[in-house]
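Here the complex is missing one protein chain, while the rest keep their positions.
And now, chain A:
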């Protein structure tokens, strides 16, 4: 995946560049709006991460000019928690936004969603190592043993299984599993993951759910 990051703040630009490169993406960094627009028009990118507050040419202007030429998906970053601001961005043709401060895992998840081409087919049968999930029947077995899960435990496992290898942040999990789109000051997600582990990981040798310190959880056959 080809990503263009347009960000004038040096530290933010650097960590976005490094972080995304380490995930195996090819990343270009533009340190101001003019350069960003130039690069965006020169090279076909899969997705653009665009900071709004920039000197010389701000994100809105870049977006406006870019939209005349191309419809590359754009995710904009804003420091202002202002509804009018968000609406403005979406009206100008942006595809998604994140409010600073945001978690890096959240950004990656959003970028993946933006670049997913076409509707993904929901698979009914999921096989991860010796874990089998039949989505429609809500049947889970591991190493041949039937595991009974509550509704939400199943939803959590399904989320993990369909995002194998990706780091999922707590807020993303809360939002996808319980439709709670805010940071509730609780460790509900940690508790739920622990309970799920109790059923699908603890009795077995190979662990599938891994904690990623400071970020969230990763579901993978690799440790």
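Note that in this section contacts are C-beta pairs under 8 Å (C-beta built on N, C-alpha and C of every residue); 3 or more make two chains touch, one makes a residue touch a chain; residues count from 1.
As a working rule, contacts and distances are computed from a predicted model.
Chemist: I want to check something: the complex is missing a chain, and I'd like its UniProt protein name from "Protein translocase subunit SecD", "Sensor protein", "ABC transporter permease" or "ATP-binding cassette domain-containing protein".
Modeler: "Sensor protein"
Chemist: With the missing chain put back, one of A:43, A:148, A:181 or A:221 would touch it. Which one?
Modeler: Touches the omitted chain: A:181.
Chemist: Who touches the missing chain here, A:38, A:56, A:127 or A:152?
Modeler: With A:38, A:56, A:127 or A:152 as choices, the missing chain is touched by A:152.
Chemist: Return the single residue from A:74, A:192 or A:208 that touches the missing chain.
Modeler: In the full complex, the listed residue that touches the missing chain is A:192.
Chemist: Since one chain isn't shown, list which residues of chain A touch it in the complete complex.
Modeler: 81, 83, 101, 103, 150-152, 178-188, 191-192, 194-195, 213-215
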